[in-house]
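For this depiction, one protein chain was excluded, whereas all remaining protein chains were kept in their positions.
Right after this comes chain A.
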Amino acid sequence: MQSIGEQIRARLPYQRRNAASFALLIFAMVLTLSAFAEVGLARDGSIPAGLFVYGGGLAVLAFAAYFVQAKFTPYADPLLLPLAVALNGIGLAMIYRLDLDTSADRKAAALAGKKVVADAADAPSQLMWTFVGIVLFVAAVLIMRDTDKSDAPLSFTPKTAQRYTYLIGLTAVIFLLLPIAPGIGAEINGARVWIQLGPFSVQPGEFAKLLLVVFFAGYLVNKRQAMSLIGKKIGPLSVPRARDLGPIMVLWFFSLGVLFVQKDLGTALLFFGLFISMLYIATQRVSWVVIGVGLLAAGVFVATLLPFMGHVNQRIDIWQNPKPYFDGGCLLESGKVVPVNPNTEIYKRFDTQGSLSPGFSACAELGGSYADSAQLMKGLFALAQGGVLGTGLGQGEPWRTPLSFSDFIFDSIGEELGLTGLMGLLLVYSLIVQRGMKTAVAARDPFLKLFAGGVSFVLALQVFVIVGGVTRLIPLTGLTTPFLSQGGSSLMANWILIAILVRMSHDARKPAPQAIQDEGMTQIVSTR
């Protein structure tokens, strides 16, 4: 039986779609430049200088990327690059807009000799990281060669990674552990996901995500026969052998560890969900999904029962009922939430005593566990302010939300572009994911199928976890919003992700080598 991918290929040979890609890229640039223009027109009534610096800079980069893509991967999926550029552009415009609102304050603080807030919207550095990201995209497209050249000496293709499956898996684990390591690990905004490299803070987790996909793909390609075929049939499910359960148990412990130690439900969900989905793709066995989801649910359930795991309960409580925690709430053992916000007497008392975080100290005295939902609520207020059509870029007050330029940039965009703008953004994300999935279907090699499917799904999951968090669909976790959030690591990792998909889509969509009819009996034998 032919696979679906083969059927599609047989009926509809892929063509070069560079013209379409170019047209879409122009559209993405028009979108971005209009966004910059709107910011300026709304704020000062004139086209801002930033339009030429930021918009122009992005345009030059994007078209450079396009020409590399058209020259070296002419059969690549035409949508991926323009969609990524559109997201990056809108994110850059939003950060530029937030930067305008805070830069005056920062200048004043610097002049007054006060401490300058390091953690603020910073458009110039975001443009720089965009530059680095797109250069990495170009480099990756140039370095990686077609899969059928895998055997040529010194060639690097997406498939090359399969040879180093375990090495890459080990690297991923090291990357994940680096921020915890003393010395280089750094804590920013209460989250220990950074390492300090000279002047730069890097989030190795962003890269670990990609490495994990490679590792899972390589591992599962090797084991999938055993994992999918062997097992006992119990009812409608076929239960796998105990020894095949090993990897899923390791991942389960790992995810629960993240959940327990870092109180990070989102990251746990991200890694575990990624593994389960790839396991399912590799084995086609629903039983793996049932086992995986069951394990995770059981783990979370047990966590909510354990007394010392109170914060998991609290996370769920804040998510369901954030109001009492606004500006600080204290969950007592009785399950009651007492406010310890700056209006309360106990807060004022600790404040006058000079406590660094009066709310936290007040809650400690009450014997409860402290949490603050102001961020989440303020994000929701921003969304509500935007309504259906938004306030218009430059006309809202997204700076009212803490981290409006990183974790909460989705809410900031929601305030100024409204429901309409967010629907557009979510469509752009889902298009990228679906084009990635299409690449997976079109790919010929099982490793590449898993690889493409995995990176596409991890992107979808990440968007789901962070956007779901800031819109209160699921409990909030601090993850970056791909291509929109301020931050270099995320931009670099995601541009590499797009480069991999572009290269693989070219590989999958290019026509098969033509048999040379004249040579009679000669056959083309693929070495794959």
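Convention: a residue touches a chain if its C-beta (ideal position, glycine included) is under 8 Å from a C-beta of that chain, and two chains touch if they have at least 3 such contacts; residues count from 1.
Just so it is clear, contacts and distances are computed from a predicted model.
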Among "Biotin synthase", "Glutamyl-tRNA(Gln) amidotransferase subunit A", "Carbohydrate ABC transporter membrane protein 2, CUT1 family" or "Penicillin-binding protein 2", UniProt-listed name of the chain not shown: "Penicillin-binding protein 2"
Selected from A:Phe216, A:Phe464 or A:Phe483 as touching the chain missing from the view: A:Phe464
Hidden partner chain, touching residue among A:Gly205, A:Gly390, A:Pro475 or A:Gly488: A:Gly390
Contact with the hidden chain (one of A:Ala123, A:Ile281 or A:Leu403): A:Ile281
Among A:Val193, A:Leu450 or A:Met492, the residue in touch with the chain that has been omitted: A:Leu450
Absent chain, residues of chain A that touch it: 3-5, 225, 228, 277, 280-282, 284, 323, 326-327, 374, 377, 380-381, 383-392, 397, 400, 414, 418-419, 422-423, 426, 429-430, 433-434, 437-438, 440-441, 446, 449-450, 453, 456-457, 460-461, 463-464, 467-468, 471-473
